[in-house]
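Left out: one protein chain. Kept in place: all the others.
The letters A and B name the chains in turn, as written, and every chain counts its residues from 1.
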Amino acid sequence: MEIYQLLPKTNCKICGESTCMAFAVALLGRKKNISECTPILEGDFKKQKEKLEALLLPSAGAEETGMIVHPEICTGCGNCVVACPVDVANDPKGAAIGCAPTNDKVIFRVVDGKVVASNIKECRRFGKNRVLCYACIDPCPTGAIEFV
Amino acid sequence: MATCPGCALLCDDIEVIVENNRIKETKNACRRGAARIKGCINRLEPKIAQKPSDIESAVRKAAEILGNAKSPMLFGWSNSTCEAQVKGIQLAKKLGAIIDDTSSFCQGLLIEKLLQKKFRTCTLEEVRNKADVLVYWGSDAQDSEPRHLSRFSYFPRGESRQRGYEEDRIAIAIDVRESNTAKICKGHFYRIQPKGDREFILALIDALSGKVPAYEPKKILELASILKKAEYGVIFAGIGLTYSIKDDFDILVALADKIPNFHIMPMVGHYNMRGFNENLFKETGFVNRVKFDGKVVHDNRYSIVEALREKSIDALLVAGSDPLSSLPRSLVRHLASIRVICIDPCVTMTSKIATVTIPCAVSGVESGGTAVRMDGKIIELSKIIESDYPTDEELLSRLMGAL
Partner (left out) sequence: MGIDVGKFLKNPEYEIKITTYRDIFQVEAQECDRFGKDYEKLSACIVMSKNDMAKMGLKPGDRVKVTNNNGSIVVEVRESKRDEPGGVAFMVNSPWSNVLVSEESGGRGIPEFKNITAKISLVKEETTTLESLMEYFRKLQ
(Lines give C-alpha, C1' and ligand atoms only; values in the text may rest on other atoms or scores of the structure.)
Protein backbone atom coordinates (compact mmCIF):
# COMPACT_ATOMS: atom_id res chain seq x y z
CA MET A 1 0.00 0.00 0.00
CA GLU A 2 2.80 2.34 0.95
CA ILE A 3 4.38 1.41 -2.37
CA TYR A 4 1.21 2.18 -4.30
CA GLN A 5 0.93 5.59 -2.67
CA LEU A 6 4.31 6.51 -4.08
CA LEU A 7 3.54 5.54 -7.68
CA PRO A 8 2.21 8.10 -10.17
CA LYS A 9 -1.26 6.49 -9.88
CA THR A 10 -2.15 7.36 -13.47
CA ASN A 11 -2.67 3.76 -14.56
CA CYS A 12 -0.86 4.58 -17.82
CA LYS A 13 0.17 0.93 -18.37
CA ILE A 14 3.70 1.78 -19.59
CA CYS A 15 5.11 -0.64 -17.10
CA GLY A 16 3.19 -3.47 -18.69
CA GLU A 17 0.78 -3.88 -15.80
CA SER A 18 -2.82 -2.85 -16.18
CA THR A 19 -2.88 -0.58 -13.12
CA CYS A 20 -0.45 1.09 -10.74
CA MET A 21 -1.82 -1.15 -8.01
CA ALA A 22 -0.89 -4.24 -10.00
CA PHE A 23 2.57 -2.78 -10.54
CA ALA A 24 2.92 -2.17 -6.81
CA VAL A 25 2.13 -5.81 -6.12
CA ALA A 26 4.63 -6.89 -8.76
CA LEU A 27 7.27 -4.62 -7.19
CA LEU A 28 6.71 -6.11 -3.78
CA GLY A 29 7.01 -9.58 -5.21
CA ARG A 30 10.21 -8.52 -7.03
CA LYS A 31 8.67 -9.42 -10.36
CA LYS A 32 9.14 -5.90 -11.66
CA ASN A 33 11.74 -3.21 -11.32
CA ILE A 34 11.03 0.41 -10.37
CA SER A 35 12.63 1.63 -13.59
CA GLU A 36 9.98 -0.16 -15.65
CA CYS A 37 7.63 2.62 -14.58
CA THR A 38 9.18 5.27 -16.80
CA PRO A 39 6.86 8.12 -15.70
CA ILE A 40 8.31 7.99 -12.19
CA LEU A 41 11.81 8.53 -13.51
CA GLU A 42 10.79 11.95 -14.72
CA GLY A 43 10.58 15.34 -13.03
CA ASP A 44 8.25 15.72 -10.12
CA PHE A 45 8.34 12.10 -9.04
CA LYS A 46 12.06 12.06 -8.26
CA LYS A 47 11.51 12.30 -4.50
CA GLN A 48 8.91 9.58 -4.60
CA LYS A 49 11.22 7.34 -6.55
CA GLU A 50 13.92 7.74 -3.90
CA LYS A 51 11.44 6.84 -1.21
CA LEU A 52 10.34 3.83 -3.21
CA GLU A 53 13.91 2.68 -3.58
CA ALA A 54 14.50 3.04 0.14
CA LEU A 55 11.40 0.98 0.70
CA LEU A 56 12.37 -1.74 -1.70
CA LEU A 57 16.14 -1.96 -1.91
CA PRO A 58 17.09 -3.13 1.55
CA SER A 59 14.82 -6.09 1.23
CA ALA A 60 16.27 -7.38 -2.01
CA GLY A 61 16.31 -11.07 -1.26
CA ALA A 62 13.14 -10.81 0.73
CA GLU A 63 11.39 -13.24 -1.57
CA GLU A 64 13.29 -16.04 0.13
CA THR A 65 13.48 -14.91 3.73
CA GLY A 66 10.64 -12.40 3.83
CA MET A 67 12.86 -9.77 5.44
CA ILE A 68 11.81 -6.15 5.10
CA VAL A 69 13.93 -3.31 6.46
CA HIS A 70 12.48 0.15 7.07
CA PRO A 71 15.49 2.48 7.02
CA GLU A 72 13.33 5.54 7.64
CA ILE A 73 12.57 4.42 11.20
CA CYS A 74 16.00 2.89 11.90
CA THR A 75 18.14 4.74 14.46
CA GLY A 76 21.38 3.14 13.31
CA CYS A 77 22.02 1.85 16.83
CA GLY A 78 23.65 -1.30 15.51
CA ASN A 79 21.87 -3.66 17.89
CA CYS A 80 20.91 -5.93 14.99
CA VAL A 81 24.46 -5.86 13.63
CA VAL A 82 25.83 -7.21 16.90
CA ALA A 83 22.94 -9.50 17.82
CA CYS A 84 22.50 -11.41 14.55
CA PRO A 85 24.03 -14.89 15.06
CA VAL A 86 25.27 -14.93 11.47
CA ASP A 87 27.21 -11.70 12.06
CA VAL A 88 28.61 -13.14 15.30
CA ALA A 89 29.78 -16.32 13.54
CA ASN A 90 31.16 -14.57 10.47
CA ASP A 91 32.88 -11.67 12.24
CA PRO A 92 34.04 -12.81 15.69
CA LYS A 93 36.58 -9.99 16.03
CA GLY A 94 34.26 -7.23 14.81
CA ALA A 95 30.48 -7.28 14.98
CA ALA A 96 30.44 -10.07 17.60
CA ILE A 97 32.22 -7.95 20.20
CA GLY A 98 30.36 -4.73 19.44
CA CYS A 99 32.88 -3.20 17.06
CA ALA A 100 32.40 -2.14 13.47
CA PRO A 101 32.11 -5.10 11.08
CA THR A 102 35.54 -6.10 9.78
CA ASN A 103 34.45 -8.02 6.68
CA ASP A 104 31.71 -8.25 4.09
CA LYS A 105 30.20 -11.47 5.33
CA VAL A 106 27.90 -9.81 7.84
CA ILE A 107 24.19 -9.40 7.12
CA PHE A 108 23.72 -5.99 8.74
CA ARG A 109 25.72 -2.80 8.40
CA VAL A 110 24.94 0.78 9.27
CA VAL A 111 25.47 3.24 6.41
CA ASP A 112 24.65 6.95 6.75
CA GLY A 113 23.06 6.26 10.11
CA LYS A 114 20.65 3.62 8.81
CA VAL A 115 20.75 -0.12 8.51
CA VAL A 116 21.49 -1.90 5.23
CA ALA A 117 21.07 -5.65 4.87
CA SER A 118 23.06 -7.84 2.51
CA ASN A 119 24.02 -11.54 2.35
CA ILE A 120 20.44 -12.22 3.28
CA LYS A 121 20.68 -15.79 2.04
CA GLU A 122 22.87 -16.48 5.08
CA CYS A 123 19.95 -15.70 7.37
CA ARG A 124 19.01 -18.58 9.64
CA ARG A 125 15.41 -18.30 8.56
CA PHE A 126 16.50 -19.54 5.18
CA GLY A 127 17.98 -22.78 3.86
CA LYS A 128 17.34 -26.33 4.89
CA ASN A 129 18.30 -26.06 8.57
CA ARG A 130 16.15 -23.01 8.99
CA VAL A 131 15.14 -21.81 12.45
CA LEU A 132 12.72 -19.10 13.45
CA CYS A 133 15.30 -16.57 14.57
CA TYR A 134 14.24 -13.30 16.21
CA ALA A 135 17.71 -11.97 17.01
CA CYS A 136 17.38 -8.91 14.81
CA ILE A 137 13.72 -8.19 15.54
CA ASP A 138 13.69 -8.24 19.34
CA PRO A 139 16.75 -5.99 19.83
CA CYS A 140 15.44 -3.33 17.47
CA PRO A 141 14.11 -0.32 19.37
CA THR A 142 11.83 0.89 16.58
CA GLY A 143 10.63 -2.20 14.74
CA ALA A 144 12.70 -1.36 11.67
CA ILE A 145 13.18 -5.03 10.75
CA GLU A 146 10.26 -7.25 9.85
CA PHE A 147 9.72 -10.61 8.27
CA VAL A 148 6.63 -11.12 6.14
CA MET B 1 38.90 5.23 10.95
CA ALA B 2 37.44 8.39 12.41
CA THR B 3 35.93 9.33 15.77
CA CYS B 4 32.33 10.47 15.97
CA PRO B 5 31.71 13.65 18.02
CA GLY B 6 27.96 12.97 18.09
CA CYS B 7 27.79 11.95 21.76
CA ALA B 8 30.02 11.05 24.68
CA LEU B 9 30.52 7.49 23.46
CA LEU B 10 33.00 8.97 20.96
CA CYS B 11 32.80 5.88 18.73
CA ASP B 12 36.20 5.58 17.10
CA ASP B 13 35.34 2.97 14.51
CA ILE B 14 33.65 5.23 11.98
CA GLU B 15 34.47 5.01 8.28
CA VAL B 16 33.91 8.17 6.30
CA ILE B 17 34.02 8.42 2.55
CA VAL B 18 35.15 11.87 1.51
CA GLU B 19 34.84 13.18 -2.04
CA ASN B 20 36.16 16.63 -3.01
CA ASN B 21 36.50 17.52 0.66
CA ARG B 22 32.82 16.74 1.20
CA ILE B 23 31.43 13.97 3.31
CA LYS B 24 29.75 11.51 1.02
CA GLU B 25 28.96 8.59 3.27
CA THR B 26 29.48 7.42 6.83
CA LYS B 27 29.67 3.83 7.94
CA ASN B 28 28.98 2.50 11.46
CA ALA B 29 27.91 5.85 12.89
CA CYS B 30 24.35 5.87 14.22
CA ARG B 31 21.71 8.29 12.97
CA ARG B 32 22.72 10.92 15.52
CA GLY B 33 26.41 10.59 14.71
CA ALA B 34 25.90 10.56 10.95
CA ALA B 35 23.95 13.81 11.26
CA ARG B 36 26.69 15.44 13.32
CA ILE B 37 29.41 14.36 10.91
CA LYS B 38 27.44 15.55 7.88
CA GLY B 39 26.98 18.93 9.55
CA CYS B 40 24.38 21.66 9.54
CA ILE B 41 23.05 23.52 6.53
CA ASN B 42 23.20 26.98 8.10
CA ARG B 43 26.77 27.93 8.95
CA LEU B 44 27.28 30.89 11.22
CA GLU B 45 28.68 34.10 9.80
CA PRO B 46 30.78 36.70 11.58
CA LYS B 47 28.50 39.53 12.68
CA ILE B 48 28.57 42.51 14.99
CA ALA B 49 25.20 43.84 16.15
CA GLN B 50 23.66 41.44 13.61
CA LYS B 51 25.47 43.18 10.74
CA PRO B 52 27.95 41.29 8.54
CA SER B 53 31.53 41.67 9.64
CA ASP B 54 34.73 39.62 9.50
CA ILE B 55 36.22 37.23 12.03
CA GLU B 56 39.06 39.57 12.97
CA SER B 57 36.76 42.49 13.86
CA ALA B 58 34.30 40.19 15.59
CA VAL B 59 37.06 38.81 17.81
CA ARG B 60 38.18 42.34 18.66
CA LYS B 61 34.63 43.40 19.48
CA ALA B 62 34.19 40.30 21.66
CA ALA B 63 37.39 41.14 23.55
CA GLU B 64 36.15 44.68 24.06
CA ILE B 65 32.80 43.50 25.44
CA LEU B 66 34.34 40.96 27.79
CA GLY B 67 37.08 43.35 28.87
CA ASN B 68 34.57 46.08 29.74
CA ALA B 69 32.02 43.84 31.41
CA LYS B 70 31.60 44.08 35.18
CA SER B 71 30.50 40.50 35.53
CA PRO B 72 31.23 38.41 32.46
CA MET B 73 30.43 34.70 32.18
CA LEU B 74 31.82 32.06 29.84
CA PHE B 75 29.42 29.23 29.16
CA GLY B 76 28.91 26.18 26.95
CA TRP B 77 31.97 23.95 26.46
CA SER B 78 30.41 20.50 26.13
CA ASN B 79 30.87 20.59 22.34
CA SER B 80 34.46 21.83 22.51
CA THR B 81 37.74 19.93 22.52
CA CYS B 82 39.74 19.63 25.73
CA GLU B 83 42.26 22.04 24.23
CA ALA B 84 39.60 24.71 23.70
CA GLN B 85 38.17 24.09 27.18
CA VAL B 86 41.58 24.65 28.77
CA LYS B 87 41.88 27.91 26.81
CA GLY B 88 38.41 28.89 27.99
CA ILE B 89 39.39 28.30 31.61
CA GLN B 90 42.52 30.43 31.11
CA LEU B 91 40.40 33.17 29.58
CA ALA B 92 38.04 33.10 32.55
CA LYS B 93 41.02 33.40 34.87
CA LYS B 94 42.43 36.32 32.97
CA LEU B 95 39.06 38.09 32.97
CA GLY B 96 38.17 37.25 36.55
CA ALA B 97 35.03 35.80 35.01
CA ILE B 98 32.49 33.14 35.92
CA ILE B 99 32.78 29.90 34.02
CA ASP B 100 30.10 27.23 33.79
CA ASP B 101 29.12 24.53 31.34
CA THR B 102 26.00 22.61 30.34
CA SER B 103 26.71 19.97 33.00
CA SER B 104 25.51 22.63 35.42
CA PHE B 105 21.91 21.71 34.56
CA CYS B 106 22.73 18.18 33.47
CA GLN B 107 25.06 15.59 35.00
CA GLY B 108 27.51 17.90 36.80
CA LEU B 109 26.45 16.88 40.31
CA LEU B 110 27.04 13.22 39.61
CA ILE B 111 30.34 13.74 37.80
CA GLU B 112 31.60 15.87 40.69
CA LYS B 113 30.88 13.02 43.11
CA LEU B 114 32.58 10.64 40.72
CA LEU B 115 35.75 12.72 40.48
CA GLN B 116 35.75 13.03 44.26
CA LYS B 117 35.69 9.22 44.26
CA LYS B 118 32.46 9.05 46.24
CA PHE B 119 31.40 5.86 44.47
CA ARG B 120 32.77 2.99 42.41
CA THR B 121 32.74 3.40 38.68
CA CYS B 122 34.24 1.48 35.78
CA THR B 123 35.20 1.76 32.12
CA LEU B 124 33.10 0.82 29.13
CA GLU B 125 35.61 -1.90 28.21
CA GLU B 126 35.06 -3.42 31.65
CA VAL B 127 31.34 -3.25 31.00
CA ARG B 128 31.78 -5.09 27.71
CA ASN B 129 34.03 -7.77 29.14
CA LYS B 130 32.53 -8.34 32.56
CA ALA B 131 29.13 -6.80 33.21
CA ASP B 132 26.18 -9.14 33.63
CA VAL B 133 23.56 -6.84 35.14
CA LEU B 134 22.95 -3.48 33.47
CA VAL B 135 20.57 -0.98 34.98
CA TYR B 136 19.50 1.95 32.77
CA TRP B 137 18.05 4.34 35.29
CA GLY B 138 16.37 7.50 34.00
CA SER B 139 18.41 7.05 30.87
CA ASP B 140 17.20 6.32 27.36
CA ALA B 141 20.55 5.37 25.90
CA GLN B 142 18.95 4.19 22.67
CA ASP B 143 18.00 7.75 21.78
CA SER B 144 20.80 9.70 23.49
CA GLU B 145 23.88 7.47 23.19
CA PRO B 146 22.50 5.16 20.53
CA ARG B 147 25.35 2.63 20.32
CA HIS B 148 25.72 2.18 24.06
CA LEU B 149 23.95 -1.17 24.14
CA SER B 150 25.44 -2.51 20.92
CA ARG B 151 29.06 -1.45 21.41
CA PHE B 152 29.53 -2.01 25.10
CA SER B 153 26.80 -3.05 27.42
CA TYR B 154 24.19 -5.58 26.37
CA PHE B 155 24.68 -7.09 22.94
CA PRO B 156 28.41 -7.64 22.50
CA ARG B 157 30.17 -10.81 23.53
CA GLY B 158 32.87 -9.96 26.08
CA GLU B 159 35.73 -11.88 27.69
CA SER B 160 33.67 -13.30 30.52
CA ARG B 161 30.39 -12.87 28.69
CA GLN B 162 30.93 -15.18 25.75
CA ARG B 163 27.33 -16.15 25.31
CA GLY B 164 26.24 -12.57 24.85
CA TYR B 165 23.01 -11.00 25.83
CA GLU B 166 20.73 -14.01 25.42
CA GLU B 167 22.17 -15.87 28.38
CA ASP B 168 24.94 -13.88 29.98
CA ARG B 169 23.45 -10.47 30.55
CA ILE B 170 20.32 -8.90 31.98
CA ALA B 171 19.34 -5.36 31.01
CA ILE B 172 16.97 -3.48 33.28
CA ALA B 173 15.25 -0.12 32.72
CA ILE B 174 13.84 2.09 35.45
CA ASP B 175 12.03 5.05 33.96
CA VAL B 176 8.92 7.21 33.91
CA ARG B 177 8.44 6.43 30.24
CA GLU B 178 8.62 3.18 28.34
CA SER B 179 11.51 4.44 26.24
CA ASN B 180 13.22 2.68 23.37
CA THR B 181 15.77 1.40 25.87
CA ALA B 182 12.96 0.11 28.10
CA LYS B 183 11.53 -1.71 25.11
CA ILE B 184 14.75 -3.67 24.72
CA CYS B 185 14.81 -4.44 28.45
CA LYS B 186 11.55 -6.30 27.92
CA GLY B 187 10.43 -8.06 31.08
CA HIS B 188 12.76 -5.93 33.20
CA PHE B 189 11.14 -2.56 32.87
CA TYR B 190 10.14 -0.84 36.12
CA ARG B 191 7.90 2.15 35.61
CA ILE B 192 8.10 4.89 38.22
CA GLN B 193 6.17 8.11 38.71
CA PRO B 194 7.84 11.45 37.94
CA LYS B 195 10.04 12.20 40.96
CA GLY B 196 9.48 8.63 42.13
CA ASP B 197 13.16 7.68 42.05
CA ARG B 198 13.79 8.42 45.70
CA GLU B 199 10.94 6.25 46.85
CA PHE B 200 12.15 3.49 44.53
CA ILE B 201 15.72 3.66 45.85
CA LEU B 202 14.55 3.55 49.47
CA ALA B 203 12.36 0.54 48.72
CA LEU B 204 15.27 -1.21 47.04
CA ILE B 205 17.54 -0.50 50.00
CA ASP B 206 14.89 -2.02 52.26
CA ALA B 207 14.62 -5.09 50.09
CA LEU B 208 18.40 -5.49 50.00
CA SER B 209 18.50 -5.23 53.81
CA GLY B 210 16.03 -8.07 54.16
CA LYS B 211 13.03 -5.86 54.94
CA VAL B 212 9.76 -5.92 53.07
CA PRO B 213 9.67 -2.77 50.96
CA ALA B 214 6.78 -0.40 51.48
CA TYR B 215 6.20 0.10 47.81
CA GLU B 216 5.41 -2.52 45.13
CA PRO B 217 6.99 -5.24 47.28
CA LYS B 218 6.78 -8.06 44.75
CA LYS B 219 8.52 -6.23 41.92
CA ILE B 220 11.10 -4.62 44.18
CA LEU B 221 12.03 -7.92 45.84
CA GLU B 222 12.41 -9.55 42.44
CA LEU B 223 14.67 -6.72 41.27
CA ALA B 224 16.69 -6.82 44.51
CA SER B 225 17.38 -10.48 44.03
CA ILE B 226 18.65 -9.91 40.48
CA LEU B 227 20.93 -7.12 41.73
CA LYS B 228 22.24 -9.24 44.59
CA LYS B 229 23.19 -12.08 42.29
CA ALA B 230 25.12 -9.83 39.91
CA GLU B 231 28.78 -10.69 39.40
CA TYR B 232 29.51 -7.28 37.88
CA GLY B 233 26.70 -4.79 37.85
CA VAL B 234 26.49 -1.26 36.50
CA ILE B 235 23.94 1.46 37.09
CA PHE B 236 23.87 3.78 34.08
CA ALA B 237 22.56 6.91 35.72
CA GLY B 238 20.74 9.20 33.32
CA ILE B 239 19.53 12.74 33.81
CA GLY B 240 16.09 11.37 34.65
CA LEU B 241 17.63 10.01 37.85
CA THR B 242 19.92 12.98 38.45
CA TYR B 243 17.13 15.55 38.13
CA SER B 244 14.88 13.55 40.37
CA ILE B 245 17.27 13.01 43.32
CA LYS B 246 19.39 16.13 42.89
CA ASP B 247 18.93 17.12 46.51
CA ASP B 248 19.81 13.78 47.88
CA PHE B 249 22.59 12.03 46.03
CA ASP B 250 23.80 10.10 49.00
CA ILE B 251 20.90 7.71 48.78
CA LEU B 252 22.17 6.53 45.41
CA VAL B 253 25.61 5.97 46.87
CA ALA B 254 23.99 4.19 49.82
CA LEU B 255 22.19 1.92 47.38
CA ALA B 256 25.41 1.11 45.52
CA ASP B 257 27.03 0.28 48.86
CA LYS B 258 24.33 -2.31 49.49
CA ILE B 259 25.26 -4.15 46.32
CA PRO B 260 29.01 -4.62 46.46
CA ASN B 261 29.51 -5.71 42.87
CA PHE B 262 27.87 -2.59 41.49
CA HIS B 263 29.33 0.44 39.76
CA ILE B 264 27.75 3.75 38.79
CA MET B 265 28.37 5.41 35.44
CA PRO B 266 26.87 8.83 34.66
CA MET B 267 25.37 8.84 31.18
CA VAL B 268 26.66 11.83 29.25
CA GLY B 269 25.09 13.20 26.08
CA HIS B 270 27.32 15.95 24.68
CA TYR B 271 30.58 14.60 23.43
CA ASN B 272 32.98 16.40 25.75
CA MET B 273 30.97 17.47 28.78
CA ARG B 274 32.96 15.14 30.99
CA GLY B 275 36.12 16.63 29.50
CA PHE B 276 35.15 20.09 30.70
CA ASN B 277 34.32 18.74 34.16
CA GLU B 278 37.70 17.02 34.40
CA ASN B 279 39.64 20.01 33.07
CA LEU B 280 38.03 22.45 35.47
CA PHE B 281 38.34 19.97 38.33
CA LYS B 282 42.08 19.68 37.68
CA GLU B 283 42.41 23.46 37.76
CA THR B 284 40.04 24.31 40.63
CA GLY B 285 38.76 21.19 42.38
CA PHE B 286 35.23 21.86 41.06
CA VAL B 287 33.50 20.61 37.93
CA ASN B 288 31.49 23.77 37.10
CA ARG B 289 29.97 26.98 38.59
CA VAL B 290 33.27 28.69 39.34
CA LYS B 291 34.25 32.35 39.57
CA PHE B 292 37.87 33.42 39.33
CA ASP B 293 37.92 36.30 41.75
CA GLY B 294 41.58 36.51 42.66
CA LYS B 295 40.92 33.08 44.10
CA VAL B 296 38.62 30.29 43.03
CA VAL B 297 35.06 30.64 44.31
CA HIS B 298 32.53 27.89 43.77
CA ASP B 299 28.89 28.71 44.33
CA ASN B 300 25.49 27.77 42.95
CA ARG B 301 25.10 31.47 42.17
CA TYR B 302 27.68 30.92 39.45
CA SER B 303 25.55 28.40 37.64
CA ILE B 304 24.13 29.63 34.33
CA VAL B 305 20.61 29.13 35.68
CA GLU B 306 21.05 31.14 38.87
CA ALA B 307 23.14 33.80 37.13
CA LEU B 308 20.33 34.37 34.63
CA ARG B 309 17.64 34.20 37.27
CA GLU B 310 19.36 36.75 39.46
CA LYS B 311 20.39 38.80 36.40
CA SER B 312 23.85 38.98 37.89
CA ILE B 313 25.87 38.87 34.65
CA ASP B 314 26.22 41.61 32.05
CA ALA B 315 28.05 39.74 29.28
CA LEU B 316 27.98 36.12 28.21
CA LEU B 317 30.29 34.23 25.90
CA VAL B 318 28.63 31.06 24.62
CA ALA B 319 30.87 28.42 23.10
CA GLY B 320 29.18 25.56 21.27
CA SER B 321 25.84 25.72 23.03
CA ASP B 322 22.38 27.20 22.50
CA PRO B 323 20.95 28.31 25.85
CA LEU B 324 18.04 30.09 24.16
CA SER B 325 16.89 26.71 22.95
CA SER B 326 17.88 24.47 25.84
CA LEU B 327 16.92 26.49 28.92
CA PRO B 328 13.48 27.59 30.19
CA ARG B 329 12.23 30.62 28.29
CA SER B 330 11.35 32.47 31.47
CA LEU B 331 15.03 32.25 32.36
CA VAL B 332 16.74 33.07 29.07
CA ARG B 333 14.63 36.20 28.62
CA HIS B 334 17.46 37.97 30.40
CA LEU B 335 19.83 37.15 27.52
CA ALA B 336 17.96 39.60 25.32
CA SER B 337 19.10 42.47 27.52
CA ILE B 338 22.79 41.69 27.94
CA ARG B 339 25.63 41.39 25.46
CA VAL B 340 26.05 37.88 24.13
CA ILE B 341 28.96 36.53 22.11
CA CYS B 342 28.44 33.27 20.23
CA ILE B 343 31.22 31.01 19.01
CA ASP B 344 29.64 28.17 17.07
CA PRO B 345 29.90 26.42 13.71
CA CYS B 346 26.15 26.86 13.08
CA VAL B 347 23.44 29.48 13.39
CA THR B 348 21.59 28.91 16.67
CA MET B 349 18.65 30.61 18.36
CA THR B 350 21.14 32.30 20.67
CA SER B 351 23.29 33.49 17.78
CA LYS B 352 20.24 35.21 16.30
CA ILE B 353 20.06 37.59 19.24
CA ALA B 354 23.80 37.79 19.93
CA THR B 355 25.77 41.02 19.77
CA VAL B 356 28.76 39.26 18.27
CA THR B 357 28.85 35.97 16.36
CA ILE B 358 32.08 34.21 15.44
CA PRO B 359 31.99 31.06 13.29
CA CYS B 360 34.35 28.19 14.04
CA ALA B 361 35.19 24.80 12.58
CA VAL B 362 33.13 21.77 13.61
CA SER B 363 35.36 20.10 16.18
CA GLY B 364 35.89 16.41 15.52
CA VAL B 365 34.98 16.86 11.84
CA GLU B 366 36.86 19.90 10.56
CA SER B 367 39.48 19.92 13.30
CA GLY B 368 41.08 17.39 15.61
CA GLY B 369 41.96 17.44 19.29
CA THR B 370 41.05 15.30 22.26
CA ALA B 371 37.91 14.62 24.24
CA VAL B 372 36.89 12.57 27.27
CA ARG B 373 34.49 9.67 26.78
CA MET B 374 31.64 9.27 29.25
CA ASP B 375 33.69 6.76 31.28
CA GLY B 376 36.76 9.01 31.48
CA LYS B 377 38.85 7.52 28.68
CA ILE B 378 40.68 10.12 26.59
CA ILE B 379 39.87 9.77 22.89
CA GLU B 380 41.58 11.37 19.93
CA LEU B 381 39.23 13.28 17.64
CA SER B 382 39.69 13.26 13.89
CA LYS B 383 40.00 15.94 11.31
CA ILE B 384 37.93 14.44 8.53
CA ILE B 385 37.78 17.34 6.09
CA GLU B 386 39.65 20.60 5.57
CA SER B 387 38.00 23.87 6.47
CA ASP B 388 38.81 27.57 6.35
CA TYR B 389 37.15 28.21 9.67
CA PRO B 390 39.43 28.69 12.68
CA THR B 391 39.01 26.25 15.56
CA ASP B 392 37.33 27.45 18.73
CA GLU B 393 40.66 26.95 20.51
CA GLU B 394 42.35 29.31 18.06
CA LEU B 395 39.57 31.87 18.40
CA LEU B 396 39.87 31.83 22.19
CA SER B 397 43.64 32.36 21.89
CA ARG B 398 43.09 35.31 19.56
CA LEU B 399 40.45 36.68 21.88
CA MET B 400 42.82 36.48 24.80
CA GLY B 401 45.51 38.19 22.74
CA ALA B 402 43.11 41.01 21.87
CA LEU B 403 42.22 41.77 25.49
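Rule of thumb we're sticking to: contacts are C-beta pairs under 8 Å (C-beta built on N, C-alpha and C of every residue); 3 or more make two chains touch, one makes a residue touch a chain.
Computed from a predicted structure; not experimentally measured.
Engineer: Looking at A:71, A:98 or A:113, which residue reaches the missing chain?
Structural biologist: Missing-chain contact among the listed residues: A:113.
Engineer: Just to verify: which one of B:88, B:146, B:164 or B:390 makes contact with the chain not shown?
Structural biologist: With B:88, B:146, B:164 or B:390 as choices, the missing chain is touched by B:146.
Engineer: Among B:221, B:251, B:349 or B:400, which one touches the chain that has been omitted from the display?
Structural biologist: Checking each option in B:221, B:251, B:349 or B:400, the one touching the absent chain turns out to be B:349.
Engineer: Among B:3, B:26, B:53 or B:104, which one is in touch with the chain left out?
Structural biologist: Only one of B:3, B:26, B:53 or B:104 touches the chain omitted from view, namely B:104.
Engineer: Pick out the residues on subunit B that sit against the missing chain.
Structural biologist: Residue positions of subunit B that touch the missing chain: 6, 30-32, 34-36, 38-42, 104-105, 109, 140, 142-144, 146, 176-179, 183, 191, 193-195, 239-240, 243-244, 246-247, 269, 289, 300, 303-306, 308-309, 322, 324-333, 335-337, 346-349, 352-353.
Criterion: only the chains that are shown with their structure count from here on.
Engineer: Between subunit A and subunit B, what distance separates the C-alpha centroids? Give it in angstrom.
Structural biologist: 35
Engineer: Can you list the residues on subunit B that touch subunit A in the complex?
Structural biologist: Touching subunit A: residues 13-15, 25-35, 128, 142-143, 146-147, 149-152, 155-158, 164-166, 180-181, 183-184, 186 of subunit B.
Engineer: Can you check the complex and tell me which residues of subunit A touch subunit B?
Structural biologist: Subunit A reaches subunit B through residues 74-79, 81-83, 88, 96-101, 109-114, 135, 138-139, 141-142.
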